[in-house]
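Structure incoming, see below.
What follows is an incomplete set of chains from the complex, kept in their original frame.
Think of it as A, B and C in the order they're written, each chain with its own count starting at 1.
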Amino acid sequence: MSIPDSSKIQAEVLIQALPYIQRWSGAIFVVKYGGAAMGGDGYAAQVMQDLVLMHCVGIRPVLVHGGGPEISELMKRVGKTPQFVDGLRVTDAETMELVEMALTGKTNPRLVALIQQQGGRAVGLSGKDGNLIRARKLQAEVDLGFVGEVEQINPEVVRNALAGGYIPVISPVGLGADGATYNLNADFAAGALAGALKAEKFILMTDVPGVLSDPDDPQSLISELSREQAQRMLDNGRVSGGMIPKLQACLSALEQGCPRAHIIDGRIPHALLIEVFTDAGIGTMIR
Amino acid sequence: MSIPDSSKIQAEVLIQALPYIQRWSGAIFVVKYGGAAMGGDGYAAQVMQDLVLMHCVGIRPVLVHGGGPEISELMKRVGKTPQFVDGLRVTDAETMELVEMALTGKTNPRLVALIQQQGGRAVGLSGKDGNLIRARKLQAEVDLGFVGEVEQINPEVVRNALAGGYIPVISPVGLGADGATYNLNADFAAGALAGALKAEKFILMTDVPGVLSDPDDPQSLISELSREQAQRMLDNGRVSGGMIPKLQACLSALEQGCPRAHIIDGRIPHALLIEVFTDAGIGTMIR
Amino acid sequence: MSIPDSSKIQAEVLIQALPYIQRWSGAIFVVKYGGAAMGGDGYAAQVMQDLVLMHCVGIRPVLVHGGGPEISELMKRVGKTPQFVDGLRVTDAETMELVEMALTGKTNPRLVALIQQQGGRAVGLSGKDGNLIRARKLQAEVDLGFVGEVEQINPEVVRNALAGGYIPVISPVGLGADGATYNLNADFAAGALAGALKAEKFILMTDVPGVLSDPDDPQSLISELSREQAQRMLDNGRVSGGMIPKLQACLSALEQGCPRAHIIDGRIPHALLIEVFTDAGIGTMIR
């Protein structure tokens, strides 16, 4: 009888993952996935598979998703033109309805279904469920309508889902004290949730390799930053564009007690598994 | 000092409700609400208030909603014309996406928010969450696309929400073994759920007074039917139109072990409270 | 079909009670009922009904009763003349036996039975059970015999009854370290218990409207007093007679951590429900 080499390699690899599995057993990881990094269905399936695997070996992942493309697509279908100010979507009442339908009614159940096709158990939640995310109107120079910011996180509904053995999948809308629904930045919502849950890791999946010392040079990745260094980069304007809110979301998670935040390149296949279960450095870790 | 008469009456009324509160303590009630009976926001708020009150006095309500008007409205906004065959919406892939966005992304969070504005705790679920509703394609004479029927109910995700102290609010879509999403008749989905949960009551809110012996005479309400009588009315063609699937949904709940099904007039203010907490007969009870 | 107006009113009233039911869910209320306010059986049944209703909607009531009339009646039947010094019953050994028989053997089971006839579940306890009330001889100018005062409350036996889903009904006798049984003032015993249980409310039912600014004018009811104001009224002699120990019992409950004490008129039908579930002010609240 001969054992195929592939099986021998498989066994070796599992053994190499053992210390990571032991280390993260029982830990909560909040993963932000979405936006440009989201890709097509095949791609999303791969990310969901990673979550299912993490769940199987004892990690408790919580997924927060974005959904910009779906929102814009639905707007176009009803004949509205998406408008942005400083990267924020101008959200009148009608747009807010479309935002919620796209996020909670399309992206969210799509991800839930993908997790379940991998044999996982997921439950879709919106930030409204169980008053998970209390929001308020974001004060900006121009009136952005129903663009909100997180006021308070009530994580019981997420804890209840985790205790029941489910992977919570969360759409980033929130309910205001005024009864209105607000459109939230998914990075910030996920960071606040990571803080409120005292997650062991907050993992932000993006479409860049991580924080770069030279934004034009993808080879200039910074593997690790302290909170102070990250803050200084923000203060000195050494990061720009979409990376600014991402770094801010990471810092906010760290401030509230989540010890590690990661910005990783979601375009790499199984980026999550590589980050969590292998020796290979991937993306930027802030702590 | 003088106690206002209104307070005295309030005390009396509470005492009159006592036997009903005692009787239904801990019971699960599955309530179907929606469609034409759904009305505007003020009206829905009243129904949600009734659910919150029931929850407060120890009943465990589970809400299944429809959302026909929201679906049709969204279809119109994207320029599609709703088409029906025998009361069933022809649902191509594009329509299915719109159905799900309207149900899971609009009606569902609206009801969740209303419950929470009344001080209740709700969690929105779709039939996909935790594989709650396994569906399959409905076999009909013409191909209706993604119109499905319930294959199996996995009620754990609902039980987990109830155990956490939440009112589950459920949108009637289901996941097929083929990975496709199906549009389900909300009455049937609710009836199947009432059966699977062994609910004490299945309450179907409609826009008619109940089952009538003479469909043209609203005064001819039948207060109570046995399962046999209900079946015979169906067999003899003595019910027609929208009442047929409603009676069928009731019978299906009864067959699976739910002891009482009610078809009540959702247009009556606080119809649920009147049905549950007062001596007044309302609608038709089948058992 | 027509819904009777009474049913509509009932539904409205239930909805008006909702905020109160939500607010007090899970709270412990210690109710002192007895003495002159106790009235006949029909009356007591009404008070017990109020307790059962409170229990049904999630409040955890604890009843402490007096029993002066029953004690005096039993004394007369055995040919003893009740004697009082400053409102306190002179209690020799023989009288103490009669006191205990009347309280623990007559009033207590009568109230337990009434609760159960309303569909509630009650358990009668005396202050001796589980060493609930450790007592000591009250030091007074004249020897009052076995008149005692509370030394220590061991509330475990009450908590065990509450956890089992029972309404505890408590007779105010206590056990001394000397093995003797002591006759306790029910107001003080109830106040001490409210403090030890950290009850949300201590409700003292009496036969007056509450604290009056002019004792001769029943219209001069004071709706609310701070602890300081109540103490000052006691210090300044602005309350007199039976109201003095009642105010003292309230202050003692407040000192030990019960946030609200109420002196209400037990002669008003369903006074408890009016106090707890309606907007109407009733009696005097001290906090």
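The rule is short, and it goes like this: a residue touches a chain if its C-beta (ideal position, glycine included) is under 8 Å from a C-beta of that chain, and two chains touch if they have at least 3 such contacts.
Since the structure is predicted, the reported quantities are computational estimates derived from the model, not experimental observations.
In this structure file, how many copies does the full complex comprise, given 3 in place?
If we count every copy in the full complex rather than just the 3 shown, we get 6.
As a working rule, only the chains that are shown with their structure count from here on.
From the centre of chain B, which other chain's Cα mean sits the farthest off?
The most remote chain is C.
Would you kindly tell me how far, in whole Å, the mean C-alpha position of chain C lies from that of chain A?
Once rounded, the distance between the two centres reads 56 Å.
Approximately how many whole Å separate the CA-defined centres of chain B and chain C?
Roughly 45 Å separates the two chain centres.
Could you please state the distance in Å, as a whole number, between where the Cα atoms of chain A are centred and where those of chain B are centred?
Whole-Å distance between the two chain centres: 34.
For chain C, what residues touch not just one other chain but two or more?
Not one residue of chain C touches more than one other chain, so the list is empty.
Tell me, which parts of chain A touch chain B in their complex?
The touching residues are 74, 77-79, 97, 100-106, 108-109, 112-113, 116-117, 121-126, 128-131, 156-157, 160-161, 163-164, 166, 173, 175, 179, 181.
Can you check the complex and tell me which residues of chain C touch chain B?
Residues of chain C touching chain B: 1, 3-4, 6-19, 21-22, 25, 49-50, 52-53, 56-58, 118-119, 209-210, 218-219, 221, 265, 268-270, 273-274, 277-280, 282.
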